[in-house]
Structures are given as C-alpha cells and as structure tokens.
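Showing just some of the chains, left in place.
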Amino acid sequence: MTADAVDLTFQTADGPVHALKGVDLTINRGEFVSFIGPSGCGKTTFLRAIAALETPTGGSLTVNGMTPDQARRARAYGYVFQAPGLYPWRTIAGNIALPLEIMGFSKADRRERVERVLGLVELDGFGGKYPWQLSGGMQQRASIARALAFDADILLMDEPFGALDEIVRDRLNEALLDLWAKTGKTIGFVTHSIPEAVYLSTRIVVMSPRPGRITDVIESTLPRERPLDIRDTPEFIAIAHRVREGLRAGHADEA
Amino acid sequence: MSRAAPILTVLLAIVVIWYLAAIGMNAQWAQDQAARAGTELSTQALIADTMTQDRPVLPTPHQVAVGLWDGLAGQAITSKRSLVWHGWVTLAATLAGFGIGSAAGILLAIGIVHDRAMDQSVMPWAVASQTVPILAIAPMVIVVFASAGVTGLLPKAIISAWLSFFPVLVGMVKGLRTPDAMQLDLMRSWSASRAQIFWRLRLPSAMPYLFASLKVAIAASLVGAIVGELPAGATSGLGARLLSGSYYGQTIQIWSALFTAAALAAILVAAVALVERITLRRMGLAR
Amino acid sequence: ADDLTLQLKWVTQAQFAGYYVALDKGFYEEEDLNVTIKPGGPDIAPEQVIAGGGADVIVDWMAAALAAREKGLPLVNIAQPFKQGGLQLTCLKETGIETPDDFPGHTLGVWFYGNEYPFYAWMAKLGVPTEGGEDGVTVLKQGFNVDPLLQKQADCISVMTYNEYGQVLDAGITPDQLTTFNYLEEGVGMLEDGLYVVESSLEDPEMVDKLARFVRASMKGWKYAEENPDEAAQIVIDNDETGAQTLEHQQYMMGEVAKLTAGSDGTLDEAAYEETVATLLSAISPENPAITKEPEGAWTHDVTDAALAQ
Amino acid sequence: MTNAVPILALWLGTWGLNAWLARFDTRATRFLVALIFGLTMLILWEMIVRLYDVPSVILPAPSQIADSIADHPRLLWGDFVQTILKGALSGWIMGAGAAVIVAILIDRSPFLQRGLLPVGNFVAALPIVGIAPILVMWFGFDWQSKAAVVVVMVFFPVLVNMIAGLADTNALQRDQMATWSAGYWQSLLKLRLPAAMPFLFNGLKITTTLALIGAIVAEFFGSPTHGMGFRISTAVGQLDLPLVWAEIVVAAIAGSLFYGIVALVERRVTFWHPSRRT
C-alpha cells in the first residue's frame, strides 16, 4: 500500500476541513501498522481512504498496485468500524455470516467460519442472540468477528478494542497477533492506547491534527514473537516512550 | 380489560356529546314544524322529537345503530339493501387498488433510490399528482377507460391505486434511505453489489417504514374505491350508498354507510398491522 | 340481437321508467335488441360518455345537448319522450316570495352540471343580476337534495316536480307554505329528457333502423308505464342496484313523470325546440354560455318517423 | 403503429438527456431534470391527443389548456382565493394547530392516548365523500364548510405523527433529563418538542395535499358560484374540458408550492436530522 502526498479536504458549511494533508506512507505486505494521534487528526479518514470509502482530493494512493476502489471490488478489505454497526434484524451469527453470503461462500463453509470466529472473540454460544441483547463490549467483539470471518488480505481496524476491559483486551491482543502471525495479513490498526500500539505493531504512525498529517513513524524493533510480558522489557518501554513523545509533540503544536 | 377501559370511556364521552349535539342540531327543525302547525312544544316533547326524526340533521347514535344493524344483519347478504354486499363490492376494488398502488409505489421507490435521474424527475411530479383533485378526474378516468373497453373493477381500482401509491412511495423512499453511512460503508467494504445491498440492507431496514405507509395506503385505497364508485354509475358499493343516501336526504343511511366504511378501513388497517407484527417478529425487529 | 347501450342522465329512478319497463317487459327483445342501461349520477356527463364511445344513445336535457354541440360534439335529438318540463323553483312562503319580483335580496339554490341554463335565462329575462347584493340574487350551487330549503340556507331551491318537490312535501311542509315557479309557465321552459346520438350514427342506415326499433320499444315502455304506474315503480325498484329507493317514492315519481310524458309519441315538437333555442339565445352570458348561435341539424325526425311508420 | 415511433423516440431521447444531466446533481440541474421530465410529459400528451385524434371533450391537449388559462386569469384567481386561501389554508392551519395542541395535551395522559387514538384512527378513516355533504349541511355553503372538511382531514394525520414524535426520544436523552430533574414543561420544551419536529413535518407535508383535495371536493357538494370545485363541476357539465384542466393545473401548482414551502421550512427546522445532514 503506497500513499503519495495524499490530501483530503472536506467541504463544510463553515469552510474546508483539511482532514489529511501531504500524507506519504508505504505499508508492505504482511506489516502490522498502528495509527495513533489525538482525536480529530484524521486516523479514521485515512483508513477510510485506504478502503476507498473516501476519495482523496489530492495525491495518489495505490493498494497492491491497484486503486483502492479496484482493491475494494476484489474484496481485499476486512474493516472494523469505530462503532459496532451490527444489523438489528439479524442475529449475531447472521451478522457474521452476512459478508460471507455476499461473497458467495457455501452454507456449510459459512457455518464453520462463523463458529470459528465466534470462538476467536470469546462469544461462543451468543450466535443466536440479537445485537441489542448484548452489552456494548460484546457487540464490538461481534463486529470484529465479522471482519475476520472472510479472510480478507487487508484488515483495517478502527479502535476495535475501545470498549473492552484490560483483561479481555489483552487476550484479544494476543489472539490478533496470533492470527496475524499465522495468516500474514496486512493490518492497519487505529488505537488510543500506546502500549497496545507498541505491543501489536511492526510500525507505529503518529499523526497530528489541523491539518491531519503524519508527524512520526516509529519502527518497532521488537521480535515478531511477543509474549504479553514483553511489555515489561526496557526495549518496549523505550519504544512506548518515543511514541508518547511523538504524541505530546503533536499536542504541543495544537496549543 | 385495562386496554378496553380507555377506549370505552372515550366512546362513552363521544356518545354523550353526540346525543347533546343531535338535540341541539335537530331542535330547529322540530320547532319550525311546531310553528308551522301552530303548536308549542314542551322541552320534553322537543327532545323526544329530536331523537325520532326521519331526516335529522344529525341522527342519534341509536338511529345509526339501528340503520347499521338493519343494513348488516337485517338483510340477506346478497340483497342489494345489505351493507355487507355493498361493503364487499367496495372491498374488492379496494384490495385491487391497494395491490396495484403499493406495487407501483414500491417499484417507483426502488427506481428513485437507485437512479438519480429518476429521483430528480419523478419525485416532484409524484407530489403534483397528489394535488390533482381525484374526484374531478375520476369521472374522466372512468370514461376514458370505458372508451377503451375497460369497465367494472379495474377503473375503480386505478383511482384507488392513484391515492394509495403516494404514501407507499414516500415511506419506501425514506425507508430505503434509512441505512446510515456506516452500514452502507460496511457493504461497500465487502464490495456488495447493488442487488445485494438492496436485499440484505435496504429492504430489511425499510420494513418498518413500509408497513407504516401500507397502513396509510390501505385506508387511502378505500377512499379511492369509494370515490371511484360515484361516477361508475352509482350502482353498487358503499360509495353508491353514500351518494344515493344524500340524494334522497336519508341522513341515517349516509351515516350507516359511513360507519361501515370506517369499520372496513379499521379492519383493513388492523390486518396490515397483524402482518406487520408477524413479519417484524420473524425478522427479529420487534422487541 | 343487436347490442345497444343507453346512458341515463341520473340514477335509476322512475324518471327513466319507460326504458326499464321496456327492458323488463321484453319490448326491446321483441325488436331484436339487446339493450344495456347505464345509470348516471351527479358527476356523470352523459355527453362525455357518448363521446368516449361508452354509450350509443344518451338521455339528456336539450340545453346541455345543444351546448355540447357547440363545443364540437355533434349530438342530435332523435326522440323526445318528455313533452313537458318538470323543473321548478320552490320557495318558502315565509321568506316573503310570492312573485318573481320578490327575488332580489334572496338566496336561490341552483343545480349546475349543465342544468343551470334555464335559470340564467330566466334571470336574464327578469333583469335580475345574479351576483348578489340588494337588487340581485345570491346563487348557491345546490347539492343533491332539498336540505338547503329545510335548513333555511336558501330561500328557494330547484326541484323536479317528480322528485325533490315530493321530498319537500314528505318532509312535512304543505304546498300552501310554498311558492312554486314552473319554468315552462315562466316562458323559459326547455325540453328535458330526450334521446340523443352522435351525428355519425345517423349516416349508417342499419344504425338508424336499430335506433328506430329502440325508440319504438322505448315509447311502448313509456306508454305501458303511464298505464301501470305501480308496476312500473316496482320494476324501477328491482333495477336499482343501490337498494336505496323506496317504493312509495317511486310510485309518487311515476305518477308525476306520467304527466310529463303524457301525449308524447316520441316525436320532437318543432315549436318547443324553437322556443328552447330562442330562450337560450336570448340570454347569452358568461354564466350561461350554452349556445351563441342558431344550431343546425341538432334534431331529426328520421328515427321517430321510421319508428312510427310501422 | 407508425404514430408510436415519434412518441417513443421523444421519450427515449429526453430520458437519456435527463440521465446525463442528473449526474451533475447541482441545484440547477436538479430543477432542469424535473422540468425536462415535465415538459416531455406535456409534449407526449399533446402528441398523443393530436396523433390519435382524442376528442377534446374527453382529453384536451395541453395547448388548449394553456389557452384556457390565458383566457381566464381573473376567474382562476378568484377560484384560487376562494378554495385554496380561504378553504384549504385556513382549514389546514386550524386543523394542524388543533392537532398539535391536542397531541401535547393527551401526551400527558396515557389513558386518553389509549382511548383516543383507536377512535381517532376510526374517524380518520371516514371517507371525505361521506363527510363533506354532512359538513356542508352543518356549516353552510361558503368556505367555512370547506375549511371544516379540511380540519377533519388534517387533524388525525397530524395528531398521530405528533404523538409519535413526542415519544421519539431515546432512553439516554430521557435519563439525562431525569438526572437534571427537569420538570414536565422543561423536558417538553427542550427535548420532546424539538425531537418531534421531523415527525410533525412528515404529517404536515402529507396533509398539504389532503387539504387541497378536501377543499375542492367539498365544493362538489354545494358551494357559492365560485371556487375551484364549483368551476370544475360546472365546466364538466358545460363540456368546457380545457377550463376543467386549467383548474386542475392551478390546483397542482398550488399544491406543489404549498408542499414545497412546508418542505423548505422543514429543512430549516430539522437541519440537524440525519436525513438532512449529508
């Protein structure tokens, strides 16, 4: 995935909003890239641009050598939105099966995949419930399961673990890393948690608002194999510190 | 019990007000009659008279009830004097019109939601179409159809459809557009086709809107069928009853036909509501 | 049998008893005709129906038929079963109306839908403006029934001798409480129910023959109805699909209608036609745009001659 | 058969033009598209009437209707004032106003709501053709009876929508009001009335066309000697079909304007609603 001087401006009633300005970034296949930055800095917008849900107003963006739109048509993306966005007239299992139906998976295959991803997000047994019967955290997990079900090459996740408590979050972090290691997917991941970003990523992109831009890109030197307690190593703490500094700098701009 | 109590209370209040109104509105006539006959009426005689007139300004509830009972149960249902028979004639046209109208409304809505040219050209004219006074063009519609050799149920059904397609169109357009940006974005991120988006997202989200407007539409269909009956030669159907009733000044007959029509509408709306409940429950949308 | 459709001007009632009797008694069948009678109603314009091909013959008032002729629909009178007119203006005496001179300052109910021509002709003749005010009259478009008089919303209303007048009496008002003006007697009479076809029908000899048979059978029906009013009323009731008519009222109506058809063999009286045209022409105004010039070919005796020839 | 060729050609041609124009989606093109569509319809109508020799007493051509409009401007204006301004508009304002007030009143009482709504739905289903003669009998021949018909037609749709709107607040919003211990009037004024606006306008929009139809139709059952319904019915009797259609055109324009104005106010008032934000 290559972004070259990407600009994205929203025209609003009270003037243009520069959500992205001059964003350059290359993400290689199989990378795990986290985006972090103050709220309103364009993280969601950038992810949406990659998934061809917004069209940049300047610069160029290619995904696997295609335009984002072509990639979208080739069903390259699994997208987890900031809010769960489950369809209320379908059960949890039905919601997870929906993209599979659309992509034409067989019935047996669908059932098997639904079971598997439900297990992955620790929601076994909740397949028959309707979304409003679950707590906010459970809904968010269901929406993650939905994005995982069809094995897209590129996984884009917008604050997927925001509504979860630390313990479950840790477990899901581990599961995600595991999945990534096994499948070699390319993952774009938005988070507000510095430890989470450091723990998961091969690269951390720090962004800053007004206009939305990239202020720092930090390469992780951590090995690919990461037990949870790697978070107590000095190396981890050092990287986290760098990210925190980057973030703080972005905030300083603001004032 | 607890559900019936409020309705009964309101009905009771209406009946009381109605009797009072009947006394008030019919008194003039009773007094004029007395004056013409050169007699004086006691208050009691006046009240008694207001409740027993043959052509009252406002018939009393019991007069209407008797008229209804006579029309509904007092006749063989195949008799031309039976309200059941006339109701049936109207019902047939209503259902046909409802079918045509809602199908047209749904199809147009689908077109409008998916095709911008259609949205921009059809919608303003659909609004304009509803401002055409239907009673004015109904006779012409009937005549035009008759000259094309189409008579009987269909012309009435067309007029009825004319009135019912609009609520369905408006409701369905709104319903098909309810999916929010995120739900649509999800579909896009899966590269779903238009048909898939329609069947799996737009249509299910439109269901509550569809049913709400179907309820309006079926009542409108009934009105359309009745309006269509007037110029169809005023032979049979509740519309013909209403008209001939007013032609011969038979207020009680008008009110009985009116109540039959309203009851029919209530039953039809309740039937749609039932289908709605079942469908929404099946879809898991009823909580 | 030859098919033929007759469009009435109004709902099924004894006003059209002759046709229903002819149908019921098999007079049409005897003439090898298969006649369909379509009832009318307040918003049926029979002229429109015949223009659209929905009927072969219509029952219409002459003023409306002549107006249609000027509008480019070539209607031709082929027979005139109603010799007399039944249109009247009825006023409550208590409003102080005794003669036409008393009209100014009062409110009058008038039927429109093409029935208003005689009224405007009369007002023109009297020189009474119809825009209201002190020395004019206020005109209301009267609805279907006699309520405006009973409710005192109008001082006078239009009635037909055979229908609404009876309803007023039924309502308990006696004739001596009413002042009634008959249009014929006021010299603005116009021919009422006649039979009309479009001109092109008359170009076809076969059709003329069919119409002649129809008129013959219809007139036979009328004569039968005049002689057997109670049976005729019952036949009308049997043919009323709304089930709203009462036998009593239809018997009254039959009795009154018989007075109007009495002595007619169906042939149009030329003098009466001339009077109708003269009245219409004497009172051309925006409210009364029936005709602006002498009509030509608006009637024929061909059909009645053929019908009577046998 | 050959007649059908130019008709079809015109249809396809303008549709193609519209499809192309629609892609720009600006205010001007949107107007243009609707206009072209309407004009096409008119031209098709004219072509059909001429090519198939439809008698004008059945369906007049648009050109004849236009002539009629040009010939009777004062007549049409007088009818417009009588029917639309006096009958429909006043009735609509009274009916909708009463409905809003009643909705707020019975909103406080679930008892009344449960009792009135079913009865109200029943009354709303009474066909106008039945009500109109009765109301003309009660309220006389002038515009008052027409306004009464309109009030009856408008009242319940607005009432039902308004009640639904007043109930359309979510649990979170109500909980907030509770934590601030807001009184009845406060939460009515600050929460439930604003939340009800999209529903109210839905009802108001639907009833604009109802109001017109009601006022015109009521004139069929008795009227003074002007008004659109009066004119339509007498002109049919006189076979002056171009004048009938001229009145229909006025009605359609007035109705669309009326609807458009309400829709415009709606846009202003409910600017915050998701369906308006895009």
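The letters A, B, C and D name the chains in turn, as written, and every chain counts its residues from 1.
Convention: contacts are C-beta pairs under 8 Å (C-beta built on N, C-alpha and C of every residue); 3 or more make two chains touch, one makes a residue touch a chain.
Because the structure is a prediction, the values reported are computed rather than measured.
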Formula for the whole complex: give the number of copies of each chain kind, using the labels shown. A x2, B x1, C x1, D x1
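To be clear about the criterion, only the chains that are shown with their structure count from here on.
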Maximum number of contact pairs occurs between chains B-D
Farthest chain from chain D, comparing Cα centres? A
Between chain A and chain C, what is the separation of their C-alpha centroids in Å? 84
Averaging over Cα atoms per chain, report the distance between chain A and chain D in Å. 49
Per the centroid of Cα atoms for each chain, what is the distance between chain C and chain D, given in Å? 38
Can you list the chain D residues in contact with two or more other chains? 58, 133, 137, 220-221, 233, 236
If every chain is a node and each touching pair gets an edge, what shape is that graph: line, ring, star, complete or other? other
Which two-chain combinations touch? A-B, B-C, B-D, C-D
Per the touch rule above, chain B residues touching chain C in the complex are 28-29, 33, 36, 55, 57, 79-82, 86, 135, 138-140, 143-144, 146-147, 230-231, 233-236, 240-241, 243-250, 253
Chain B touches which residues of chain C in the complex? 11-12, 38-45, 48-49, 52-54, 143-147, 150-151, 167, 171-174, 177, 240-245, 249
In the complex, go through chain D and note every residue touching chain B. 15, 18-19, 21-23, 25, 29-30, 33-34, 36-38, 41, 58-59, 111-116, 118-119, 121-131, 133-134, 137-138, 157, 206, 209, 212-213, 216-217, 220-221, 228-229, 232-233, 236, 244, 247-248, 251-256, 258-259, 274-275, 278
